[in-house]
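Below: the structure, in structure tokens.
All protein chains but one are shown at their positions in the complex.
Chain lettering (A and B) follows the sequence in which the chains are written, and residue indices restart at 1 in each chain.
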Amino acid sequence: MSDGLSVELAHYLSVSGIIFGIGIAVALSKRNAIAVLMGIELMLNAVNLAFIAFARLGGNFEAAGGDPLAGHVFVVFVLTVAAAEAAVALALAVLVYRRRETVDLDRITLMRW
Amino acid sequence: MLTLFLLLPLGGAAMLAVTPNERKEEARWIALVFSSLAFAVSAVIFVRFMLELNSDAGVEGYLFIDRFAWINARDAGFDVQYFLGVDGLSAPMVLLTGLLSLVAVLISWRIELRVREYFIWLLVLETAVAGVFMSLDLIQFFLFWELELLPMYMLISIWGSGRKEYSAMKFLLFTIAGSAFMLLAFLVLGLSADSFDIEVLTANPPAETIVPLSLLFWGVMAAFLVKLPVFPVHTWLPDAHTDAPTAVSVLLAGVLLKMGGYGILRIALPVLPGEARDFRYVLAAIAAVSVVYGAVLTLRQTDLKRLVAYSSVSHMGYVLLGVATMGAVGMSGAALQMFTHGTITGLLFIMVGLVYDRTHTREIPEMSGLMHRMPVIGAVMLIAGLASLGLPALSGFVAEVTIFLGAIAEHPAATIAAVFGVVLAAGYILWAVERVFMGPPSDRWAHLDDATGWWERLAMGGMVLSIVAVGIFPRILTDAVESGIAPIAAIVGAA
Partner (left out) sequence: MSDLNFDYALLIPEFILVGTAILIIMADLFRKELGLGRLVLPAIAALGTIAAGAASLAYIDDVDDFANVIAIDNYTTFFRVLFTVVLLVVVVSGYEYVERNIRHTGEFYALLLLSTVGAIYMAGARELLTAYISIELLSFSLYVAVSLAKTNPRSAEAGLKYVLLGGVASAMLLYGMSLIYGTAGSTQYSEIAAAFSGGTSEYGFALLLGLVLLIAGLGFKASAVPFHMWTPDAYEGAPLPITAYLSATSKAATFALLLRIFAGPLLPVIDQWQWMMATIAVMTMVGGNLIALQQTNIKRLLAYSSIGQVGYMLMAITTISDASASALLVHVAGYLITNLAVFSAVIAFHNRTGKEELDDFAGLAETNPYLAMVLTAGMFSLAGMPLLAGFVTKFILFQAAASGGYLWLATVAVIASTISLYYYLQVIRRMYLLEPARGESGRWRLSPAGYIATGTLTAGVFLVGIYAGPLFTVADRAARVLALS
């Protein structure tokens, strides 16, 4: 990365990357639906961090005729969508739980993969 | 006019599709009417072609062309035409298709199971085969080539006997594996020449493509050799033949196998002449092995239908041998052999079917002295058998002699092997006829009738007529075939 991206940006991105990594590890390894959902939330927050960091500190934006504001707007939308996602996923989890008394994805096996 | 020939059977199929299921008799008549009309059209095509040929102007290129842009997307580099035409090579094939389809309908008269569907598939099959013989655009050719699979699969697997599903699937898999390679080769050819037009490709064979030309050649040949079929990709044929209903066997032997030979002469040779020449010894070797191997296996068969099926492998080997000469005489012989084998083996299958209808067995050892009970069937069978082994004055002789004349200089060893095949053919044919029809009449077969149905007699009569006529007046065919082969031979000779 040339001087376009400052050291500070790299820091933010590292944190964001680490959170994303934790999130994806959780989402893919946990077998409890709620835990998977938490992993997804972590991933989304990592995304938000990255967007904000780029929007605030991405130095090459002006030069490229870019739009720092888009990053902020993106974050607002991601937050909203994440909330909606949680609502849908939890509702479905409740639906499954009522029927099967479990939200363990390994035990929800009416269908073979 | 060619379009008419193409659409008539399809029209019949459409009409059958809306016929109520219970009206079996009507379904038969609809099929008969449409296939007769199609045969009439094919006869008109052939006669008009001969008239043109014998007129002062002669024939240059293709006749009766029907052509329009089918999928026109020049910008995207994709341009498919609807392009039908016949020349001396395809005109006899068109006639053969019309004739055998009519015969197939006739000898299916007694089918009782799902009559309507049966004739629908039969007529669709006719359209597909006719399309292959008349298409002059690679994509259109491929389209009809593939179209023939579905009716064949259905016909064998529903109306067949024995291990019918296995045989139908085997047929399908062999064919489709071959045509996958063909499609890829066509794609490359079309891209290199910027056209799928066979006429254009023939006039300017692509000199260089993104893959080696020899690979292309074998890609195209893969489909044709499977269809022909030759050793070692022939194994689907005996199974398909044995388990198919009689009419389908007739069409399979009569016209479907010819699609392979026709494809080689129409596409593989003129479009890739250099490669064809380079590989002519390989082709001749394959041909010789097919002839002898097929004949030897034929000797060992005890199932009458399987016997005829294996003899087809042997006989189609002659076609490939004729092609492998890369000369006008040999190739003419090959084209003749395609026609004559179509009628002769078609007739043999009809006879086997008629015998089976009566005896309900195809095991040769179980039969004996049938001639006493059914003299007509026996006599016709004898004629077909004699024609098959190449007796002079019958059509098989003309074709085989022409092939050998053409081949002896180019491939002496293969020709000698093939002539040996004729000797074997005499053996298996005469032996089979002797065991089935001669000998003491057995009580078991005392109740059998001869061929009595008008449809049976009509079918047999037509076939015998064509065999004898071509045998005595070979010029009916040879002129046409030679005019069709000449330009191809010129292209291959120049390469």
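Please note the rule applied: contacts are C-beta pairs under 8 Å (C-beta built on N, C-alpha and C of every residue); 3 or more make two chains touch, one makes a residue touch a chain.
These numbers were taken from a predicted model, which means no experiment stands behind them.
The missing chain, though absent from the display, is touched by one residue of B:L149, B:A203 or B:V296; that residue is B:L149. Subunit B residues in contact with the hidden partner, per the touch definition given at the top, are 21, 69-73, 75-78, 117, 139, 142-144, 146-147, 149-150, 153-154, 157-158, 165, 169, 172-173, 176-177, 180, 183-184, 187-188, 190-191, 210-211. Residues 1-2, 4, 13, 20, 23-24, 27-28, 33, 36-37, 39-40, 43-44, 46-47, 50-51, 53-54, 58, 60-61, 63-67, 70-71, 73-74, 77-78, 81, 84-85, 88-89, 92-93, 95-96, 99-100, 103, 105, 108, 110-111, 113 of subunit A touch the missing chain (whole complex, contact as defined above).
Throughout what follows, only the chains that are shown with their structure count from here on.
Averaged C-alpha coordinates give centres for subunit A and subunit B that are 65 Å from one another.
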